[in-house]
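A single protein chain has been omitted from the complex, and every remaining protein chain is retained in its original position.
So that you can tell them apart, the chains are marked A and B in the order they are listed, and the count of residues begins at 1 in each.
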Amino acid sequence: MSYTLGQLAANVHGIVKGDENLIIEKLGTLEKATEQELSFLANPKYQNHLSTTSAGAVLVKTEELAQLVDNAIIVPNPYLAFAQLSHLFVPATQCWTGIHSSAVVSSNALLGQDVTIGPNAVIDDGTIIADGCIVGAGCVIGRGVRVGQNTRLYPNVTLYHDVVIGESCIIHSGTVIGADGFGFAPDQGRWEKIDQLGSVVIGNHVEIGANTTIDRGAIENTLIGDGVIIDNQVQIAHNVIIGDNTAVAGCVGIAGSAKIGAFCTISGGVGLAGHITIVDHVHITAMTMVTKSILEAGSYSSGMGMEPTAKWRRSAARFRRIDSMAKQISNLEQQIKKLSDKG
Amino acid sequence: MSYTLGQLAANVHGIVKGDENLIIEKLGTLEKATEQELSFLANPKYQNHLSTTSAGAVLVKTEELAQLVDNAIIVPNPYLAFAQLSHLFVPATQCWTGIHSSAVVSSNALLGQDVTIGPNAVIDDGTIIADGCIVGAGCVIGRGVRVGQNTRLYPNVTLYHDVVIGESCIIHSGTVIGADGFGFAPDQGRWEKIDQLGSVVIGNHVEIGANTTIDRGAIENTLIGDGVIIDNQVQIAHNVIIGDNTAVAGCVGIAGSAKIGAFCTISGGVGLAGHITIVDHVHITAMTMVTKSILEAGSYSSGMGMEPTAKWRRSAARFRRIDSMAKQISNLEQQIKKLSDKG
Partner (left out) sequence: MSYTLGQLAANVHGIVKGDENLIIEKLGTLEKATEQELSFLANPKYQNHLSTTSAGAVLVKTEELAQLVDNAIIVPNPYLAFAQLSHLFVPATQCWTGIHSSAVVSSNALLGQDVTIGPNAVIDDGTIIADGCIVGAGCVIGRGVRVGQNTRLYPNVTLYHDVVIGESCIIHSGTVIGADGFGFAPDQGRWEKIDQLGSVVIGNHVEIGANTTIDRGAIENTLIGDGVIIDNQVQIAHNVIIGDNTAVAGCVGIAGSAKIGAFCTISGGVGLAGHITIVDHVHITAMTMVTKSILEAGSYSSGMGMEPTAKWRRSAARFRRIDSMAKQISNLEQQIKKLSDKG
């Protein structure tokens, strides 16, 4: 896998400055790239790295920056161009093509053209796997599942019955889609299971990380929009709806029937209560506890900053008495008012 | 799968109001149900939905409410009846019965009557799988495991050696039961592993969600009582004990040797410290940090409400100085006392 600088520039509609025949074999960071590597300057504040980098060439935003290195590709958005070029450097990640002889594929599953089913994968009845899909080793695809074209499931993914996955999705290992939502009716201290009769429907161009769980709906479906990106170990409960192009970072938990808008960014470790609504274009910072709806776009947060443990203990102890503190203050205000009036 | 309204009513000992021959094909919500669907009114505050619903029939609590729709089933607890009826509408979720030819079953494993072992499942030596169990594709059942009758393991569950699961349990995909507890003795900066010689014993009628982990005990067993329900991505450390009928929502983490009572409800994202005791009938709200025992039934919480990020930054900064604030207040109180005395 190697390309000339000119080939790479053409790929991202960039302008070469320097040697367009330079051979690039890898992508690299400004700090560590070698002469065979292409790097990028995404943030102008690291501009001084350009004078010290050993990279063979650098993706930059302007002619001026290009002059600081021997070879460059000038593009309006170097970080985006870097992302686009990254696709050219992916190594072969598995050796199998076609339907592996050890896979168990139901005789009435419908497999499209150029489908790869890895070793020991299991495909149940009535399943439709469209053209160009890759199903990794050990995946289990339940009855009646539909997977859109060019979607890739990495090994050991589990899709329960009737789940629908769109086109060009990527789902990483260990992820479970369509397990029962956590629905139970209390019955004199015991829990009566509510069978979860909905499913999960996932749009196109969705990426889902490793060991994430997305539960099937109780009656209606759980819905994930187009272009949504979801990181590892995210828990999405039954009947959640996530709008297009929203990003959900690692370890987020979203409780049942929460409705999240489009173009939102939910940082790592956030928890969202059930049955709330988050409008479009909301950003939530890491580990925030969201207990009510957010009806206005913007950035939201909760939680306390870290302190040395000894100081934190005092702060936490004080906090338990914050209500008394407020009363003391109001008391003081009255006393002072009296004193002033007297004075 | 369709039933007459009369059949469904009989099933939950309800009284039909309207057409008992009405054919019901599905369950639905009041908002979206069609004429072939049965819905339910669990919360009287949504009573006005009864006048607008298109549902063929509705589960309601009283004769009065029944009069607001054409067809109804009157039951004391409509939500419970809905849960009970949900069992009648579960579709076939897999096509296999019996022992699949691709499964690897040790010659000395004991399998009961009507056991299903899915494709590529692996059953180790000395295992006992009782009557009516379903072991999903790709499950791995370790040496000496015992599984009680009518328990279902969804695909890709892992049970380590000697784990005991009760009757009529449901365990969802990706869940790992019996991995080693996190036990290590410090040895001059290094960690000496403590082999985990206990196991995990799970009662009857327990449901465990997807990608949950329950570790084996260090010496004694980790114990999960009867009727406990556990959601996805819950982490239960070694030697935890959970009492009967307790509910544990998604993303909860329970540290080693914590003892949780019966009939508790632990909301999503809660963290419980090790070696603490929680008595029966305790409710803990979402994302609470529980660092000490709870010895009285009731509801407990911690954490801060969400704010717009800019305001939150100010609050968080103030919080770091809450100890000084308290001192300022006490200072003011003394000064005022002096002034008043003088006055």
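As a convention for this text, a contact is a pair of C-beta atoms (placed from the backbone, for glycine too) under 8 Å apart; a residue touches a chain by one contact, two chains touch by 3 or more.
This structure is a prediction, so every number in the text was calculated from the model and none was measured.
Touch with the chain omitted from the figure is made, among A:71, A:106, A:149 or A:173, by A:173. Here one chain is not drawn; of B:14, B:138, B:227 or B:243, the residue touching it is B:138.
Checked against the full complex, the one of B:120, B:151 or B:245 touching the unshown chain is B:120.
Residues of subunit A in touch with the missing chain: 26-29, 32, 77, 79-80, 82-84, 86-87, 89-96, 100, 102, 118-120, 136-138, 154-156, 170, 172-174, 207, 209-211, 227, 229, 231-233, 245, 247, 249-251, 263, 268-269, 286-287, 303-310, 312-313, 316-317, 319-320, 322-323, 325-326, 329, 332-333, 336, 339-340, 343. Seen from subunit B, the chain kept out of the figure touches residues 102, 104, 106, 120, 122, 124-125, 138, 140, 142-143, 156, 158, 160-162, 174-176, 179-180, 182-187, 189-195, 197, 211, 213, 215, 219-220, 233, 235, 237, 251, 253, 255, 271, 273, 283-285, 288-292, 294, 298-305, 307, 311, 314-315, 318-319, 321-322, 325, 328-329, 332, 335-336, 339, 342-343.
By our rule, only the chains that are shown with their structure count from here on.
Taking each chain's centre as the average of its CA atoms, subunit A and subunit B sit 25 Å apart.
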